[in-house]
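One protein chain omitted, others in place.
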C-alpha cells in the first residue's frame, strides 16, 4: 500500500563508526522486503555529486553486520558546501529516481541532509559516530564498540603499569564531548578523567587525585584524557614533575573507530535502519532516527539539530568515590 | 549529615552475571568514600544465615571490575525460604550491626530482600542477571556481556557453517525470556529465532523461513533457540528431516555467564552500586535500583516486583526483513 | 625461468580450520607474483569432480586472511573414493590445464592427493586442521586459534564455576588426538585432562585429583575431556556421585573451528602457501609442506603419511604439578 517510493539511496558520511555496515544492511534488506529498490552512494556526499551510485542486493550486504568500517566508503565533501555542489547532488538524486535518502553519520552530515531536503530530496538521518555527541539521541551507532575497544586497551595498559608501578596517561577520542572518556574512566576505575566539558585544574584534578589514590595504597595510576580536554603529553610531563612517578603516554587514536561491531551497535543499527526505511515507505521524511533510552523514535531534522544533551551528572560525582 | 548508617553489607545471590564484581566494588568504594563501614556476605543468603561475613577494604576490590564471576560467591538458599532461616539471617544482620544491605541478583533475590525488609533490615536491590528479565528495569547488569559472548560464538559458528554449507542450531540462555535470543538473532542476521514468549509453528517459523532464505541465495543458516522456547536437538532433527540440510547443534551454556564484563555492564554496575549506597546513606531503603533508558532510578521493592516489561515489538517484526 | 607451470589450482578439503583463507590468499598471491594463473576449486574434491572451478584474482583474496572458514567451501567426497570419481577429477585437472594442485586439509585429504599424483596430477599438500594430529608436521594451520577459542571459553566458565563453587566438565575437540585438550588443560590449570591417547581410570585420574585439589584449597574445578577420551556427561555424573560437587557439562563443539585466525595460523598459512607455490613453480611436487619447529620444510607425500608424532611427555608429567 505504502510503496509510492520506488527507490531509496543510502550513504555513509563523516567519520566511520562500527555498526555503519549493519545499518546499511538493514536499509538494504528492509527496502527489498518492502519491494523498494535500493542503491548505495559511495563516499558520502562526494559520491552523490559525482554520481558514484551502485545497486545494492541482499548478496552485497550478506555478513557485513560483522564488519567494521563501511562498504560504501565515507568522506567529507567540501564541494557539497557550495551551491553548485549541492545542486549537482540534488540533480543526481532526481536523475537516479532516488525518492528517499538515508544518511548515516553525525551532526555535520545532518546539516547536509537538511539542505538536500530543502531542495526536495526526502531524507532520513541515522546517528553513526563513536563520540555519542549528537544532542537529539541518547545513543549513537558505534559508541559501545569504541568504548569497549578503549577499555580493552586501558586494561592491557593497566597490566604493564601495575608490573612497573607506573602512571599511564591515555588519550581517547572526544574533541568536544567527554562521553567516551567518562565511561572509560568509570569502567576502568581510572584515577583521573579529563573531559572537554570541564576545565582542568591540574593541582586539584590531577596531582591531588593521584596523591589521594596513593594514600589509599595504589601503586599504579590511570589518567584518561579526552583529546579535546588537554594535551596528554603535557599532562604526563606535569605528573612526572609533580610526583616523580614514571609516566607513559598512549594515544589510542584510530583503533577506536574499527573492529567488529558489538551487539549494541549491531542491534541499534538494525532497528534504526529498519525504521528509516519504514518511515520513507510511509511517506514520512526529513527526520532523524534517535534512541530515547530503549525506544527508537524520530524527530524533525531542524528540531533535532537544536537539541542538546548533557553529561550524566552522577557519573561525574561517582568518580570521586570510585577512582582507584 | 547523612551518616546515621554505620555499616553496610553487600551480597550476590542467584545466578552470577558479569559486572557483579563491578557492582560490589562500587558499593564498597562508595561506602568508604562516605565514611561507612562495609562488609561482604559470602554465598548470598546462605552466608547471611551462617554468618559468613567478611570486612571489605579498597584493596579487596582493587581491579575486580575487570573480572567475571563474583568474589563474594553466590548460591541459592533453600533454608532462607524457611521462617527459621530467615530469622537467623535477620538476627545476623542485627548482631553484625548491618544497617543497610545491598542485594545484587534477580527477581528471586528481591523476594528474599522483601522478607528481610519486613523484618526490619533496610535493603536495596540491584538487578544482576544475564537474562534482562526483570520487569522494573530496562537493563540488568550482565546482559550486554552475555549477549556479546553469544554473538561472538555465533559469528564463529557462522564461519564453519559457511565453509560446509550447513545449518547451525544454537541454544542460548533464556528459560522464560527471549531478550538475549532476540538480540543475538538480530545482531547475527539469524534465519530463525525462537523465544519462549511465542509459540513455535515449525513449518511457518522454521522450515518456511529457511526456504525463503535459500531462495534469497543463502547457503548456510543460523537458528537461535532460547532454551525455554524449544529443544535445540529436536529443532535440528526436524530441519534435517524437512530440508536435508546438514544441521549441527551447539549449546552455548555457561560460557554466557562468564568473561570480563564489557563497558555497559561495568558502568551500569558502578552507577547502580553508587546509587544504592547513596540511598542507604540518605536513609532511603526497600528500593530496587533500575535503569529507565539511560536514567538510573529506584522503585519500592513491592511495586518493582509487580512491574512487567514486554519484548520490543519492532524487534520481532524486523526479523522478517533482516534475516539472512 | 621456472614457469613451465601455467596454472595452479587450490582447494580446501575435510574439516575447515581458521587460517585456511590465509593459505588460499598466499597461494593465489604467490602465483600471481610468479606470473602463474591460479584457479580455485570449490568444495574440495567434490568440485574437482563436478568441475566447480573459478578464477582467482588478487581482489578475490583481499582481506580474507582475517576471516575464518574457507571462501572455497569444503566437503568430504564419497564419490572421490571411487575409481570413476577419481578419474573425473583427474580429467578435469587436465581439461582445465591445472599443472599443479595445492590441497589444504588433513591426512584424509593427502590420501586423495596421493591418488591424484599417481594419476599424473602434480600436488602439494598443506596441513590445515585444528587437531594438530598430522604426524609429519609439528604444527597444523588452525590449531592455535582453536586452542585459544577453547581457553577463552574455559576462562569464562571458570568465572561462573568460581562464583558457584562448581565443577566444570568441558568437552573439547579431539577424536583421536589429545594435543588440543592437553594444551588447554595446561594453559587453564585444569584439575584433570582426559585424552584419547591414555586410558581413563576414574578413581586415579579424576576423583583422586579433585580430592587433591580440594586439599590444596580449591573450591572449583575444571575437567577437560577430549571428545575421543570419554563421555563428558558420564564423567560429570560420576563426579557428582563420587564427590557431591555441583557439576556442569559444556560441549564447546564447532565454535572451536571458527573465528578470525590468530597470528600463528595466519603466518604459518602464509609461509606454507608461499612455499607450496614456489615448489610447484620449481617443478617439485607430490610433497607435503610441514613445520619442523620453526622451520618450514617439505616431505614426500607417502613418506609423510607414514610419519607419526607423540605427545609431549613433559606436558603429561607437568600436569600433576600444575593442576589447580
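Which chain is which? They are A, B and C, in the order written, and residues in each are numbered from 1.
The definition used in the following text is that a contact is a pair of C-beta atoms (placed from the backbone, for glycine too) under 8 Å apart; a residue touches a chain by one contact, two chains touch by 3 or more.
Bear in mind the structure is a predicted one, so any value in this text is a computation, not a measurement.
Q: So which of C:25, C:42, C:238 or C:257 would be touching the chain we can't see?
A: Here the residue in touch with the unshown chain is C:25.
Q: Any idea which of C:151, C:239 or C:252 touches the chain not displayed?
A: Within the whole complex, the residue contacting the unshown chain is C:151.
Q: Pick from C:189, C:208 or C:228: which residue touches the chain that isn't shown?
A: In the complete complex, the chain left out is touched by residue C:189.
Q: Which of A:70, A:92 or A:324 touches the chain that is not shown?
A: A:70
Q: For the chain that got dropped from the picture, name the residues of chain C it touches.
A: Contact residues on chain C toward the absent chain are 22, 25-26, 29-30, 33-34, 58-59, 62-63, 65-66, 138-139, 144, 147-148, 151, 155, 158, 183-184, 186-189, 216-218, 260, 262-264, 266-267, 270-271, 274-275, 292-296, 312, 314-315, 318, 320-322, 324.
Q: Kindly note down the residues of chain A that lie in touch with the hidden chain.
A: Where chain A meets the chain not shown: residues 12, 16, 18, 20, 67-70, 73-75, 149, 153, 155-165, 168, 248-251, 253-255, 257-259.
In the analysis below, only the chains that are shown with their structure count from here on.
Q: Please compute the C-alpha centroid of chain A, do the same for chain B, then give the distance between them in whole Å.
A: 27
Q: Round to the nearest whole Å and give the separation of the Cα centres of chain A and chain C.
A: A distance of 39 Å separates the two centres.
Q: Any chance you could list the residues of chain B touching two or more other chains?
A: Touching at least two other chains: 155, 158.
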